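Here you go, one structure.
Shown here: the complex without one of its protein chains, the others still in place.
Presenting chain A:
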Amino acid sequence: MALWTLFGLKRGKATTRWPTPGQTDDGQDGVLGMPRYHPELCVEGCQACAEVCPTGAITIRENGRDGDGMLAVDYGRCVVCQLCTEVCPSGAMAPSGDWAFGVSRREDLVWAQRADALPAAIERPGFTRSLHIRHVDAGSCNGCESELQALNNPFYNLHRLGIFFTPSPRFADLLLVTGPVTNAMLEPLKATYDAMPEPRWVMAVGTCAVSGGVSGGGYASGHGLEGVLPVDVWLPGCPPNPAAIIEALLMFLNRKPQRVVGGRVDHGE
């Protein structure tokens, strides 16, 4: 037993200094995020990306090239499969490292030429300190769970940020949902929400929970949380990586600004 303590001490600190301002080691070297849309590069008449997109995240706009370009891009449906970046002949859909996609307004996940200003931080009176989360898996592929479990590994060490997962919904401030909401999980999910004390909030984690992803619809599941629970934070990604989840949680706590507006990271900067 003593060996473990020694072993641990000798290893020193494993936790990243990110997200302290100025620190950049978020652990996501090389991670591909949502493909970035460059409407000015779009080739007239080309529909390759829309045809290959497995979830309908990219569709051709009926009124064509006016203002918002030829494509309608909904990052809330994107599963980060990168197929569009491979078929695009002109780089209009380009690979990127844009994964910090947590937003408080669903419409901010939809690409827009003229985006609104960043939403004002939502004040939550009486709720300023630590955050307690109850997670519910509503039919995920377990990729999201794998990344949520990673939050408590020594690298991300979520506890240091005052954020905790709680076993019971009775102690939870935030309900964090993954998966497209299968028919069999619909009632347990609602029961968990009902068991939470007010004030309570909901975060949709992963493209399945945001819009159904590749597994939504059909005979066995719904299309995510829309119309099921009132969602306060939308975080698409397949799965969103641990740093993306931390960014979204800190955004919820008003400790970081929302980075995506009109489907673009750092639009306002």
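One rule holds for everything that comes next: contacts are C-beta pairs under 8 Å (C-beta built on N, C-alpha and C of every residue); 3 or more make two chains touch, one makes a residue touch a chain; residues count from 1.
In the analysis below, contacts and distances are computed from a predicted model.
Asker: According to its UniProt record, what is the protein name of the omitted chain, chosen from "NADH-quinone oxidoreductase subunit D", "Chemotaxis response regulator CheY", "Carbohydrate ABC transporter ATP-binding protein (CUT1 family)" or "ATP synthase subunit a"?
Answerer: Options "NADH-quinone oxidoreductase subunit D", "Chemotaxis response regulator CheY", "Carbohydrate ABC transporter ATP-binding protein (CUT1 family)" or "ATP synthase subunit a" narrow down to "NADH-quinone oxidoreductase subunit D" for the missing chain.
Asker: Of the residues listed, A:49, A:72 or A:136, which one is in contact with the missing chain?
Answerer: A:136
Asker: Quick one: say which of A:22, A:45 or A:167 touches the chain that got left out.
Answerer: Among A:22, A:45 or A:167, only A:167 touches the chain that is not shown.
Asker: Just the residue numbers, please: which parts of chain A touch the chain that's not shown?
Answerer: Counting only chain A, the missing chain is touched by 1, 3-5, 7-8, 11, 14, 27-32, 52, 54, 79-83, 86, 95, 135-150, 152-156, 165, 167-169, 179-180, 182-189, 191-192, 213-215, 217-222, 238-239, 241.
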